[in-house]
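The other protein chains are all here in position, but one chain of the complex has been omitted.
Chain nomenclature is as follows: A and B, assigned in order of appearance, with residue numbering initiated at 1 for each chain independently.
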Amino acid sequence: MFSIGIGKGTKNKQGSWLEAYYPCIWLNPAQSVVDAIEGLCDISAPQGTAELSPSDLTKIIGQCEAGANDAIVLQTLIDADQNALICWMQTDGPIESTPAAYLKLHLLSKCLVRPNALNLDGIFAQLPNVAWTSDGAIDIAEIDEAVLSARLSNQHLEILSVDKFPKLTNYLIPPGVRIADSARVRLGAYLGQGTTVMHEGFVNFNAGAEGPNMVEGRISQGVFVAKGSDLGGSASTAGTLSGGGNEVLSIGEDCLISANAGTGISLGDRCTIEAGLYITPGTIIDVIDEDGQSVKTLKARELSGHSDLLFIRHSQSGTVQCRTNRQAIALNQTLHQHN
Amino acid sequence: MFSIGIGKGTKNKQGSWLEAYYPCIWLNPAQSVVDAIEGLCDISAPQGTAELSPSDLTKIIGQCEAGANDAIVLQTLIDADQNALICWMQTDGPIESTPAAYLKLHLLSKCLVRPNALNLDGIFAQLPNVAWTSDGAIDIAEIDEAVLSARLSNQHLEILSVDKFPKLTNYLIPPGVRIADSARVRLGAYLGQGTTVMHEGFVNFNAGAEGPNMVEGRISQGVFVAKGSDLGGSASTAGTLSGGGNEVLSIGEDCLISANAGTGISLGDRCTIEAGLYITPGTIIDVIDEDGQSVKTLKARELSGHSDLLFIRHSQSGTVQCRTNRQAIALNQTLHQHN
Partner (left out) sequence: MFSIGIGKGTKNKQGSWLEAYYPCIWLNPAQSVVDAIEGLCDISAPQGTAELSPSDLTKIIGQCEAGANDAIVLQTLIDADQNALICWMQTDGPIESTPAAYLKLHLLSKCLVRPNALNLDGIFAQLPNVAWTSDGAIDIAEIDEAVLSARLSNQHLEILSVDKFPKLTNYLIPPGVRIADSARVRLGAYLGQGTTVMHEGFVNFNAGAEGPNMVEGRISQGVFVAKGSDLGGSASTAGTLSGGGNEVLSIGEDCLISANAGTGISLGDRCTIEAGLYITPGTIIDVIDEDGQSVKTLKARELSGHSDLLFIRHSQSGTVQCRTNRQAIALNQTLHQHN
């Protein structure tokens, strides 16, 4: 069994799933858990969902370690005397339903699986476009009526987003992170311990930071930033969706992509891009040695993934240069200390 | 009759309008609708507002096509046994009241009128600065008391914005759009079918996208982006308000303004600005022919509105160049397909 999630979900008036929330989730669950569930519902299909009654949940809780998060969640569901949603996937296959899409997004955000390690085929098709409101998820087809109805009841319905992906924080908050504006991080983002996403930061689904990291720029879908690397305000990592190339970028450790800078190539460790400079794969770059001599000219993509590079645009000649990065990134210790 | 809106509004404690919401709206309404309304209230003034009772609404609904959106909205108001607000404008004249300002903003966001096609004179003066809260619109003069009062009742009052313009989504959600962070799109934005505004996207009032478009950058007041064009993350279109010039920009079809790039000139069709490059009207540009030869040097404003241009800053010489754009913009099909 690849993964199982137990929780609650929201359906529209037609009975179709809008979203699912799994406070209890397993990656490669123990056989005892699988056995317990197998006795309660038919999980022979490659992936599917079912409803579990409080008495069903009592049987599963017997397989959990006492006091563990899973046990606490299941006990809360039992105490509330409510049915729960279960979603299972025998393998990491293409996504065939909304609950399955949410299961995979949870796996990423729970930091159980790293970005680019899951099969996300079908995710766009299986995620309905939802109005995310102060009353929770509402189907787009039902939103006009809901807004008018709220007005007529002297209630205010706040619509925070109209999107296929919800915000991360309404599902879970990874340990040891700060997210200054929760609208900027989608469910499916991977935020390792010690990651701070500032107001201008952004993390897409299937993207993330290993932690600790200071993220004031944009981590595009597929991009993973290793520990100690910082993205300055509005820093850009080129995505593979609209307008981007095909290469999925990665940023190594202890890099700094400065404010308003950007990269279309992967960076190794200890690389710096100066403020305001955007490196695209086709940027022609003068490589400068430690004595300040130009040693060769090449396209940026040839430097993809290399370490200890400093990228600048020479302010007199306008030439984009790559030098050996001898400048350590001095991070504010207090800042990182009190995450 | 230019336009009529029927809905609800919010007043402050002094009885002044803070905002108005028109789920039922007509541009150039049929004479039969005008006649029905004329029998209920005096609409001889060039523009004005009145209150309509449920029985008044019943008379108007008789003029609507059964099952149409207008009829549904009016029936809902009647069923709720509430008076409604009506606002009319005989002509597209200067805005003389808050409800009239909201009527024009609705016309834009309902995609009934394109940006720059309405007379918006007086809009700043007629829109009060409002605290947009989890309890709806509250007058700035009343907000301190409301915050304290909520605290003393162990309630939380969330203040999402303090602005003359509200967010679009609390009034209406145009069909076939996604808006990842609703705080980034003002009422009065025009979002055509298939427009996706990502987290870093922004659309001002009287500005918009024809659709389909991927908007990860900022569409300033007055700017209109034609179908198929994409704005990368933090891409800028220079506005005519603070710090901008006088020319209202337009972006043609199938353009790409890449991440962290910007333009102060209009673009025709199939133009690209490379990542990180900002073209201002005064930027001196080398025009390069298909053989890579410089053919002339001119100011960017002379290229305003031309098609098939690729703008780059040469990474060796630092010279801003304009080349013929032979590179098609490959958009992620799945993304556009599942809007």
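Going forward, a residue touches a chain if its C-beta (ideal position, glycine included) is under 8 Å from a C-beta of that chain, and two chains touch if they have at least 3 such contacts.
It should be emphasised that the depicted structure is a prediction, and the values quoted were computed from it without experimental measurement.
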* Residue in contact with the excluded chain [from B:234, B:250, B:272 or B:304] -> B:234
* Structure fact -> Touching the hidden chain, out of B:163, B:289 or B:302, is B:163
* Structure fact -> Of A:21, A:124 or A:311, the residue that touches the missing chain is A:21
* **Among A:118, A:162 or A:214, the residue in touch with the chain that has been omitted** => A:214
* Structure fact -> Absent-chain interface residues of chain A come out as 7-8, 21, 23, 69, 73, 76-77, 80, 82, 133-136, 160, 167, 169-173, 177-183, 199-200, 214, 216, 230, 232-234, 256, 258-260, 274-277, 313-319, 329, 331-332, 334-335, 337-339
* **Where the unshown chain meets chain B, residue by residue** => 124-125, 127, 129, 131, 134, 140, 143-145, 147-149, 151-152, 156-165, 183-184, 186, 202, 218, 220, 234, 236, 238, 240-243, 260-262, 264, 276-278, 280, 283-286, 297, 313, 317-320
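Note that only the chains that are shown with their structure count from here on.
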* Whole-Å separation of chain centres (CA-atom averages), chain A against chain B -> 30
